[in-house]
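In this view, the complex is presented without one of its protein chains, the others remaining in place.
By letter and in written order, the chains are A and B; residue numbering begins at 1 in each of them.
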Amino acid sequence: MAIITLTTDFGHKDHFVGAIKGTIYNELSDAKIVDISHSISPFNIQECAYILKNSYKAFPPGTIHIVGVDSEPTVENKHIAVYVDGHFFISANNGVISLITSEIKPEKIVEIHIPNPVHGSFPVLDVFVQVACHIARGGKLEVVGKPFEDLKLLKEFSPRVINDGNTIVGSVIYIDNYGNVISNIQRSLFEAYRNGRNFEILARNKKILTIYNKYSEIIDFSQDKSKRKGPGDLLALFNSAGYIELAIYKSDLNTVGGASTLLGLDYRDTITINFL
Amino acid sequence: MAIITLTTDFGHKDHFVGAIKGTIYNELSDAKIVDISHSISPFNIQECAYILKNSYKAFPPGTIHIVGVDSEPTVENKHIAVYVDGHFFISANNGVISLITSEIKPEKIVEIHIPNPVHGSFPVLDVFVQVACHIARGGKLEVVGKPFEDLKLLKEFSPRVINDGNTIVGSVIYIDNYGNVISNIQRSLFEAYRNGRNFEILARNKKILTIYNKYSEIIDFSQDKSKRKGPGDLLALFNSAGYIELAIYKSDLNTVGGASTLLGLDYRDTITINFL
Partner (left out) sequence: MAIITLTTDFGHKDHFVGAIKGTIYNELSDAKIVDISHSISPFNIQECAYILKNSYKAFPPGTIHIVGVDSEPTVENKHIAVYVDGHFFISANNGVISLITSEIKPEKIVEIHIPNPVHGSFPVLDVFVQVACHIARGGKLEVVGKPFEDLKLLKEFSPRVINDGNTIVGSVIYIDNYGNVISNIQRSLFEAYRNGRNFEILARNKKILTIYNKYSEIIDFSQDKSKRKGPGDLLALFNSAGYIELAIYKSDLNTVGGASTLLGLDYRDTITINFL
């Protein structure tokens, strides 16, 4: 039995997630349902894509991912089911799929048409769950829709390489639970232009000259504890998702604050790298 | 094996939910436990009822619902197990059951008496879990309690129809993850008194003349994008639970705000419908 994952902006209080799980178990008593996140900022496609992009591959091939963000169908936001990279995604055609699988061409996309659809305000329950159960039972995509080619492309947040390859201008695409700020500059892009040069990372009025592979590399453990850097110091990191991240060592948004609050960085703000 | 659902005000941080799940798995290694919500506002029976009322039916018949809100037993708040509408509920007799199943007469109610009860401050673990496991193993309600008839009735939040059927005075019963405001006025009541007439919905200083079936109906897609209504506009909706809801299109409580914050509407505030 395939796994069905849920990624939504429904939050953890309302009845929506419970109703979805009950309906799935009602159809498939041995279903395996996994919550990826229900705390996407409402209607935030970019955030949703970052989270799914960095978690879907961990699941076994054939996993079915329900994407419940901005899912109400309109003439400009059709329901689609996509098979790409060995995984199924059920979503509205709002750009999220193109952001998740930007480097991979989908093998199959259908526009969803199910019999006797409910035209209400809870399409994740009324439509996506039905399609997910169909796929989980081994059903083909062709049965729940017709071929579709007009996948909405969102690419607005790519970093720009300017100044003859001496500068990369990126932007903030995600702020995590610790307030760490994730840029859209991937390690691969950084290394492609670096050519062994020194560099400076500029964000607001801060300058950083080193990128670590893990947070604790900021600490020199050969020093006496009283002389070490510690909680509250700013660092840059290639994070586990492969992006350049600005972090406060051992940050806590509720106490010392995180990179987002201490640097005043928000979504779409600029992070610049100059090669020297 | 029956499903056991959990609806509590325990939140997501403390050890309570983990301890409950561990105990259930210890008794029933193949149990299927589903979180409906742990984010009920503390001791808020109305909120708990709204969430359970709109999710329990999605689960298969025979599902066991543990209701962990205001569950400490007193002489005025006895522990009960109820079989109604094909589902089991284990709860304190605090009114929540009457709100969930207001239109359906319970088939069986018992006051819970288990051997060697623990008289502590965690009755959901000490009592409800034991009863749930008993039912999940196919045990009868009569074994864990004696027949009980004094189900506490809560009905205070029914809308009033006044002015010779020309006005419905409702109130706010729930505010969802998006800040959307749900009234206690059901579509069926509205339609019963409308008789094809025009109407106005009044909430604070706002007046609404239309009720949609989905949020995006506020958008006229034949218009140029620059001229359309959009995120931030107020609308009324028959929501997926059948209630009249006031919503801000594509609201986000953390940015543009929701209907609750923008209109200043809170629990129990009045929403009036005048038929014209």
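Odds and ends about this structure:
In this section, a residue touches a chain if its C-beta (ideal position, glycine included) is under 8 Å from a C-beta of that chain, and two chains touch if they have at least 3 such contacts.
What you are looking at is a predicted structure, and each value in this text was computed from that prediction instead of being measured.
Set against the missing chain, the residues A:Glu107, A:Asp252 or A:Asp266 yield one that touches it, A:Asp252. Interface note for the absent chain: among A:Ala19, A:Val181 or A:Leu237, the touching residue is A:Leu237. The missing chain lies against subunit B, touching residues 9-23, 25-26, 29, 41-44, 70, 72-77, 119-122, 125-126.
Residues of subunit A in contact with the chain left out of this view: 3, 5, 7, 12, 32, 34-40, 50-60, 63, 176-178, 213-216, 219, 221, 231, 237, 239-241, 250-255.
Note that in this section only the chains that are shown with their structure count from here on.
Each chain gets one centre point, the mean of its Cα atoms, and the points for subunit A and subunit B are 31 Å apart.
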